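Of the protein chains in this complex, one is absent; all others appear in place.
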Amino acid sequence: MTKEQRLKKRHNAEKRFRFYGLASIFFALLFVIILVQNIFSKGSSAFMKTAIKVEVFFDKDLIEVEPDASQEEILESDFFDITIESLLKVYPAQNIDEENALIDLFTTDAEIEIKKAFSNKNNLIDKKITLEITASDDIDQLHKGNYPRDLPEDRRRISDFQLKIYDKLVENKTITKNFNNYFFTNGDSRDPEIAGIGGALVGSFYSILICLLLAFPVAVLASIYLEEFAPKNKITDFIEININNLAAVPSIVYGLLALQILLATIQLPRSTPLVAGITLALMTLPRIIIPCRASLKAVPPSIREGALAVGASKFQSVFHHVVPLALPGTLSGTIIGLAQALGETAPLILIGMVAFVVDIPSTPIDPSSSLPVQVYLWSESAERGFVEKTSATIMMLLSFLIVMNFLAVYLRQKFEKRWN
Amino acid sequence: MSNEHTVKSYEEELRYLIDSVIKMGSLTESQMVDSMDAVIKVDKDSIDKIIKSDEEINKFRSKIDTQIMTLLVKRAPMAIDLRETISSLKISQDLERIGDLSKSNAKKVKPLPLDLPEELLGNLKRLGDLVIKQLNDVLDSYVNKNYDKAKEVWEKDEQVDDLTYIAMESVIDFLSKDKKNLDFSTHLIFATKNLERAGDHITNIAETICFLIKGEYLKGSRPKGKVIQQ
Partner (left out) sequence: MELMNSVKIKSKNLNVFYGEKQALFDVNLDLNEKEVTALIGPSGCGKSTFIRCLNRMNDVIDICKVTGNIEIDGIEINDKNLDVVSLRERVGMVFQKPNPFPKSIYDNISYGPKIHGKGETKSELDEIVESSLRKAALWEEVKDRLDEPGTGLSGGQQQRLCIARAISVNPEVILMDEPCSALDPIATAKIEELIDELKKTYTIVIVTHSMAQAVRVSQKTGFFHLGKLIEVGKTEKIFKNPDNKMTQDYITGRFG
């Protein structure tokens, strides 16, 4: 082979490699776009809810509370009659079946919505207001175009009569789509139209918070001890191997551990962010220790020597000089570990977070759900309305993960700029 | 552990310098022999040859100067190398002066008569032979780095002074015998003095060689023989 031929061969090899790289990136991007587009198309409709305009008259005779009653008292009292009366005004119903069919067009929470409207404004007694009451799940899905109208009636959830009402409402423009605040403010529900991720959101928040508060200090201090202070012998080697192995242990094993020790032995309350947090902390510990140790190892020995030479003790040289330099790497590792913890489902299922929890937890020892578990639960449900909510929740999860990753990159760059 | 410089060109430069000094020394020695011969035999034909060889000696001097500058700037010589470099500078200076003195003596042959007294010539020859031997010995001690030999040369300066005194006496005697001899005598006095000064330069070279070898200067003042009262 001549020299030119050899040179050409080398250049061609490089060109091929570059091409493979670009092609891989292209395909990866393609699949990401397909995935995102799929999720978005299914989930974006969850952020809107269908509502029907209803005229509500607060008849004095039907109201049991005083005009100056508190919100709790209003929510406790009975507004059922007012509700039924108002809803039935939407469309003429001939008989009890038709009346029930009409009522069914609205959410089961219609009464609560009316109560809330009453307590929000002062002195509505004997007054009339127009409210937009949330539609039922079936109407919601129908209005969003997810429901097939052309099936025979006995195979449909919506009767012909209901369809007639719906078409009339559309014609009169009394049916609208609003922003679905329930998605964020409500907890789980059997009814998809009022189901929200509020409970799961708070549950995840508390779980991750507890995970962070437990895992971060323990992991960082453990890394510092193992890397800087511990003697290098077989025992510490053994510990290092084990930590590396623990990072690879399937997360469900941690769930089993939590089940046996935290729930069965110590008897902590089931299905709470406290237990979830502890479990996730155990899982995240090795995932913080490994990057933290790597960052500590990466600090050049000249920094340590410089500090020691000026008369710093070992402790001072580590904490004043080495640790700040290892902080960027540690932080990235921590945030990535937390992002992984955020998406954990299996161990949380084992500790009972699959329970159906309606209320939004106010403390970490209230039972709750978490975002990925919520996805799991909804994906199991039959109702069509949960399909879009599942996708919407996945969108929320992905957004959080992206934000956390950007935060990791940002913090790393900020600290590196500061120290260099 | 090798005794040669790790950088071969340094070794070569140093060697080249030392060889130049040795060659310059040989030239100076043969020039002095020729010059002495010319004076004793009153040989006027060899004068030109001697003047030419002095030019050669001067050329060596400038060549050695250049080499020394190069060595100093390139190598920043230390210890023995430093002493070697400085010594070659001093020795070449002394050799050049000796060459000049030999040339001067040769020039003095021109006006001399052919019938100078035996005794006078004999004393001059003895002085000249001693100085030539001194030069030979000192160059020898340089080549072989022989401290004792160099020290001997240094000590023998006393003899040179003594023989100078004797030669001077014969010249003054010659002068006093006949006023016509004033002209020749003046030349002969200078010639004798030149030989003594050559001896001094050779003693300088001996001191330099002692310093080169031991790294210390010779203690005490030079041994002095009889000095002519001026």
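So that you can tell them apart, the chains are marked A and B in the order they are listed, and the count of residues begins at 1 in each.
In the analysis below, contacts are C-beta pairs under 8 Å (C-beta built on N, C-alpha and C of every residue); 3 or more make two chains touch, one makes a residue touch a chain.
Just so it is clear, the model here is predicted, and its values are computed rather than measured.
Peer 1: Given that one chain is not shown, which residue among B:10, B:174 or B:190 touches it?
Peer 2: Considering all chains, including the one not shown, the answer is B:10.
Peer 1: In the complete assembly, which of A:2, A:130 or A:302 touches the absent chain?
Peer 2: Spelled out, the listed residue whose C-beta touches the missing chain is A:302.
Peer 1: Just one of A:24, A:44, A:316 or A:413 touches the chain that is missing; which is it?
Peer 2: Here the residue in touch with the unshown chain is A:316.
Peer 1: Which listed residue (A:197, A:289 or A:325) would be found touching the missing chain in the intact complex?
Peer 2: Selected residue, touching the omitted chain: A:325.
Peer 1: Which subunit B residues touch the hidden chain?
Peer 2: 1-7, 10, 76-83, 215-216
Peer 1: Please give every residue of subunit A in contact with the chain that is not shown.
Peer 2: Touching the chain left out of view, subunit A contributes residues 231-232, 300, 302-313, 316, 320-321, 324-325, 419-420.
The working rule: only the chains that are shown with their structure count from here on.
Peer 1: Using Cα averages as centroids, what's the distance between subunit A and subunit B in whole Å?
Peer 2: Once rounded, the distance between the two centres reads 105 Å.
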